[in-house]
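This is the structure I want to talk about, given as C-alpha cells.
Coming up: chain A.
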Amino acid sequence: MHYKEFRYRKLKEFFRAVKNNKMALFGSVTLMFFLLVAVFGPILMPFSTLDFGNVEDILLPPSGDHLLGTDDMGRDILANLISGSRISLLIGIMATLISMIIGCVIGIVSGYFGKRIDQLLMRFTDFFLVIPWLPLMMVLAAVLGTNIWNIIFVIGITSWAGTARIVRAQTLSVKERQFVERTISLGAGSKHIMLHHILPNVFPLVFANTVLVASIAIVSETTLSFLGLGDPSQASWGMMLHYAFESGAASAGAYWYYLPPGFCVVAVVLSFTLMGYAFDEILNPKLKGR
Partner candidate 1 sequence: MKKRSLIQKSIYAVITIFAVLVFNYLLFRVLPGDPLSMMMRNPKATPEMIEGMRQLFGLDQPWYVQLYLYFKNLLAGDLGMSFYFKQPVSSVIGARIMPTIIMVGLAEVVAIFAGIIIGLIAAWKRGTRIDVATLGFSLVTYSMPTFWLGMVIVVVFSVNLHLFPTSGILTPGMTYQTTGAMVADYIRHLILPTLTMSIVLIGEYALTMRNTLTDVLSEDYITTAKAKGFDNKYILRKHALPNAMLPMVTLIAINLGLVVGGTVQVETVFSWPGLGSLMYEALRARDYPLLQGVFLLVTVSVVVANFIADITYSYIDPRVKE
Partner candidate 2 sequence: MKLLEVENLNTYFNTSKGQLKAVNGVSFDLEYGEALGMVGESGCGKTTCALSIAKLLPKEGEITGGRILLEGVDLASMPESEIRKKRWKDVSVIFQGAMNALNPVMKVGDQISEAIVLHEKGSKEAAKRRTGEILELVEIPAARGSNYPHEFSGGMKQRAMIAMALACNPKIVIGDEPTTALDVMVQAQILNLLEKIRKEFKMGFILITHDLSILGETCDKIAVMYAGKIVELGTVEDIFERTAHPYTQRLIACFPNIRGEKRIPEGISGSPPNMLALAPGCSFAPRCDRKQACCETLEPVGKQIGEKHFAACHFALGGGAIE
C-alpha cells in the first residue's frame, strides 16, 4: 500500500473511533467550549470590569451584578476567568508545541541514526525524566525571570522527555516498514526520509501524546503561577489562585474566588487527559479491553 493511502485510511479509522469513544467525545466537547470562550472572550464580556473596583466592591459574593462575585481588588471574577482562559490556554498550547518539537527531533534523530547518537540522546532524555519537574521548573523560572515567554519556555524545555521516548520507539518500528526501507534503498537523504516518511507516520502517536503533554503543561502553568512565578501582568487561572491564596481570601471563606479557577483548570486538564487516554487506546490496540 502506498503510504499516503495508508495514512489516509488510518486517519479515517481514527475519527470514526473518536466518535464512538465516550471519553474522547466528552473531552473534545469540553475543550471546544473553553477554546470558544477564549477566542470570543472579549465579545462575551467587556474587560473593563477587570479594572480595579471601588472599596465597596471588594470580595462580593455572587449576585446579579457579578455572576461569580468579585475578588479582593473588586474585579469581576467571571470576566477574570474568561480573560484568564486565553492566557492559560495560550501558555499550555505554546509550551506543548515547544515540548513536541524537542521531543520529536530528539526521538526521530535518536531512532533513525541509532548507535552512539541514540545512546547519548537517550541518556540525556533519561536525565530529564528522572529530575523532579517542578523544582527544575521553579529554579529555571527563578533564574530566567518571570514573564509569560519564560514560563512557556520553561515548561516546554522540561516536559519533552516522555515524548522523545515514545517517538524513538515508533521511529524504530516505522524504519522497518517497507516503503521507508524502499526509500532508503533508493538513496534518499536522511533529512528527506525523516521529514517526509518517518515524521508523518510517527505523527498519530505524537498526537495522542501531545494531548497528554498539554494537560501537564496547563497544570504546570497553574502551579508555577501559584508559587509566584507567573507573569503578574497576565492574569491566568493560576495567577487568580495565587492572589486568592496570598490575600487570605480562601481561608476567609470566599469560595467564589478560589473555586471557579480551580474547576476550570480541572475541566480543561481532565478533557485533555480523557482525550489522551482515548487516543492512546484507539491508536495502541494493545491496551484495548483494559
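The rule is simple: a residue touches a chain if its C-beta (ideal position, glycine included) is under 8 Å from a C-beta of that chain, and two chains touch if they have at least 3 such contacts; residues count from 1.
How these were chosen: all candidates are chains of the complex that A comes from, given by their letters.
Predicted model only: the values in this text are computed from it and were never measured.
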(message) Using the contact rule from the top, which of the candidates 1 or 2 touches chain A in this complex?
(response) 1
(request) Name, in rising order, each residue of chain A that touches candidate 1 in their complex. (result) 123, 126-127, 130-136, 138-140, 142-145, 215, 219, 222-223, 226-229, 238, 241, 244-245, 250-251, 253, 255, 258-259, 262, 265-266, 269-270, 273-274, 277, 290
